[in-house]
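All protein chains but one are shown in place.
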Amino acid sequence: MDHAAFILGSWIGTAVAVIAYAAWVLRRGRALSKHASTEEKPWT
Amino acid sequence: MSSVKSRRTIVVAVARKDLSIEWNSRILTNQVAPFAAIVMVMFAFALDNEGILQRVAPGLMWLATLFSMLIVVQRSFTVESADGALDALRVAGVDTGAIFVGKSLALMVQLFVLEVLLLATAVVLYGVEMTAVGLLEAFVTMVVATAGLGCVGTLYGGLAAGAKGRETLLPLLLLPVVAPVLIGATRATEAAFGSGGTAVSEGWPWIGLLAVFAVIFAVAGTVAFGPLVDE
Amino acid sequence: MTPNSGTGTSATRRLGVLVIVLVISLALFGLQFSAEDVVQGSTVRIMYVHVPSIWTAYIAFFLTAVCSGVYLSRRQRSLAWDRVAGASAEIGVLFVAVSLVTGSLWGRLTWGTYWVWDARLTSTAFLFITYVGYLAVRRLDGTHRQRARRSSVMALLAVLEIPLVHFSVNLWRSLHQDASVADPNAKVKLDGLMLFSLFLGLVTFTLLFVWLVLHRQRTMLLEDSFADRGLDVAIAERRNEAGVQ
Partner (left out) sequence: MDSVIELNDVVAVLGQFPALAGANLQVSQGEIVLLQGPNGAGKTSILRVCAGLLPIERGSGRVLGIDLVAQRDEVRSRVGLLGHSNGLYLDLTVEQNVRFWASMVNATEEEIVRAMSLMRIDGRLSSVKTARLSAGQRRRCALASLIVRRAEIWLLDEPHAGLDAQGRDELDSVLRNAVSAGATIVLASHEMERASALATRVVTVDGGGVQ
């Protein structure tokens, strides 16, 4: 069923895009906060 | 001994200055207009079919206008930044809203001249035939569309003026915004040309859309130009 | 809290876990439990990610506009508003892109073509380009305050531009072509479970958006304060140049 390919494709594509972005944000945040003092991180 | 003059005087002075620069350098007539004309000719090569050309002539005319407009806008701000004139205007404490209106008016005049030339080119090259009412409608369309284009062009041109990579930033910002003008002006001109059997009367609502666009961006530009250009 | 927990807090971690649970259940409901649509057949399953993502994008751009307005209207302008605006726009661009892609996949199945010059599709494409431009303006050279001022004005201009583009594109299409494909959702007759799946999708994506914005604006704060710190170092170096210090 070639519908299934399109449906799964759109779900997986969405997931990949969002996860990639989230991973980029988290990794960047982690890398930067390693060198940040507590007052530079008001959420802690 | 206030050194700030009334807004209207400044608007006129800025517009006249931009037009004098154009008059002295003749960039518009010697470079931009030939560019626009060659774009029209290239369209004819790409769409090698008499019938199609007549049908799409309005769209091609306005596309050529938009492309040329990018050049004219760049030029309008290159003369300001080439020798630090924009800084000098800022130090002179000149009201940014007045600069915006003045530069927009000058841009409108230049674009209008360009459009008249392109209209003539379309009539000659693409075999467009117009009635008297159609010609009037095409004229009104050009006036109203140009008003909108002048405002938007000046607004985003000013933002891109100081930026690195302004040559690519300007089209990215400007073209999406002028989509309504392209749509409205093309439809109105189609009605004026009678392309595809469109009646002249079908054009006027589109001119209304163009007018709304022009008014909105004239007001927005006067307010937003200062914060975008300053600093 | 561990000393290096990145941009996370216990609240965002709880929210993150909730989002993961919701995503899994959305997948179960959307792909398994809910029935196929009478008209659309199985293609309706694409809607469970497509509709929430464009919904999220609208929320994101709305938030960008609101934060930009607040930033400009305050006497004491706080860069926090600008960062939320920027984070939100960035995520909005991501979700518009997702909805354009999923939408065109759906279109291929339903209409047999990836793209039609439908009013809604076209104005969504313009929405996408407009905010890509907004992000480009954010990356221009300058201090944080210059960036904030320029981009807030840009965001408010986008608020003017988008209805105009949308309106004109609508007018363009309605006069030129039957609105045969104008409203893909109109044909969908949703039964209870499908409606629930769609609703679940909206909730999931909205919470996902909140989670992403929280993290992203914190990373932006870190980026900003690192740039400031770089400035401190540069100032010290510059003073040493003259042997002042």
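List of remarks:
The first chain written gets the first letter, and so on, giving A, B and C; residue counts start at 1 in each chain.
Operating definition for what follows: a residue touches a chain if its C-beta (ideal position, glycine included) is under 8 Å from a C-beta of that chain, and two chains touch if they have at least 3 such contacts.
The shown structure was predicted, so the numbers you read here are calculated from the model rather than taken from an experiment.
Shown chains touched by the missing chain in the whole complex: B, C.
Across B:46, B:91 or B:199, the residue that sits in touch with the chain not pictured is B:91. Where subunit B meets the missing chain, the touching residues are 1-5, 9-10, 13, 17, 20-21, 24-25, 79, 82-85, 87-94, 231. If you put the missing chain back, the residues of subunit C touching it would be 141-143, 145-146, 227, 230-231, 234-236, 238-244.
Everything below uses one rule, namely that only the chains that are shown with their structure count from here on.
For the pair subunit B and subunit C, the distance between mean C-alpha positions equals 32 Å. Inter-chain centre distance (subunit A to subunit B, centres taken as mean C-alpha positions): 42 Å. Rounded to whole angstrom, the centroid-to-centroid distance between subunit A and subunit C, based on C-alpha atoms, equals 13 Å. Chain contacts: subunit C has no residue touching two or more partner chains. In the complex of the two chains, the subunit C residues touching subunit B come out as 72, 126, 129-130, 132-133, 136-137, 140-142, 146, 149-150, 153-154, 156-157, 160-161, 164-165, 167-169, 171-172, 175. Remark: subunit B residues 155, 159, 163-164, 169, 172-173, 176-177, 179-180, 183-184, 187, 206, 209, 212-213, 216-217, 220, 224, 227-228, 231 touch subunit C in the complex. Taken in their complex, subunit C has these residues touching subunit A: 1, 4-9, 23, 27, 30-31, 41-43, 45-46, 49-50, 53, 91, 94, 97-98, 101-102, 105-106, 108-109, 208, 212, 215-216, 218-219, 221-223, 225-226.
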